[in-house]
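Provided herewith is a single structure, encoded as structure tokens, for subsequent inquiry.
Only one protein chain is missing; all other protein chains are in place.
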């Protein structure tokens, strides 16, 4: 099981704060994205935006990085703190 | 009468906080300095230092400015506030 | 110590206490520069009535710790505190506080300005602004 978290406007679009995905073998971030979009097509525009960051276990990750069972993945819209 | 104020280390050298000088006609700052030094020779080195500022009525003045009866003159060593 | 110096919290923070915590670290501190971010009533020409902040718990705190550590490494400062509020924030209320302390003032100014810029760049915190049109997520803060 791999937990995916949605923050800020993504939470509104996804309709959930987080969702678990059953990923048996390690996949790339890009492959995980496709799995998520197949499940929640409403996220397509947001997740494909160049300004969307992805974190794996709370560190910023990139499309070719791999994610495995037990990882915590999050989609991070542009920050607006401070 | 014209009041001359001495601040910080100048007060220690002059031995007074302020002193009145009887200036009948307007004189330049340079002339006033000579009058003061004739009265308090211990101030010579300090008052002739390039880093010493002079104020007339609380505005910075220069050697050729004139001072008149009633003016408040002060010698200002380098500042060290803040 | 770092616990008091880094915080993401819903309750208001005390600027006085944060400065005192930083000053307590060393008698060699001669300069403290503080940045305080406050909820403004206008943003991009719109009247704002309300703000609301959310963060990624865990990651956001880690990023603030990391900013403090890099500031201590890269600037000639003695201590730094970074506090950020989340949840609803009224206009005029404090949002974020950075306190940078150094022997001489230039170092504290540089570190403080860098830290708030870096905070906005890397910390997973998001805000909504409420206008007459409702609450909207703000996608970028300059």
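Every chain is named by a letter (A, B and C) in the order it is written, and numbering of its residues begins at 1.
Note that in this section contacts are C-beta pairs under 8 Å (C-beta built on N, C-alpha and C of every residue); 3 or more make two chains touch, one makes a residue touch a chain.
These numbers were taken from a predicted model, which means no experiment stands behind them.
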Which displayed chains the unshown chain touches: B, C
Full-complex contact with the absent chain, from C:21, C:66 or C:113: C:113
Where the unshown chain meets chain C, residue by residue: 14-16, 19, 23, 27-42, 91-92, 103-105, 108-109, 112-113, 116, 142
Residues of chain B in contact with the chain not shown: 5, 7-9, 12, 51, 55, 58, 74, 76-82
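We take it that only the chains that are shown with their structure count from here on.
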Centroid spacing, where centroids are CA-atom means, of chain B and chain C in whole angstrom: 49
Mean-CA-position distance for chain B and chain A (Å): 74
Cα-centroid distance, chain A relative to chain C, in whole angstrom: 27
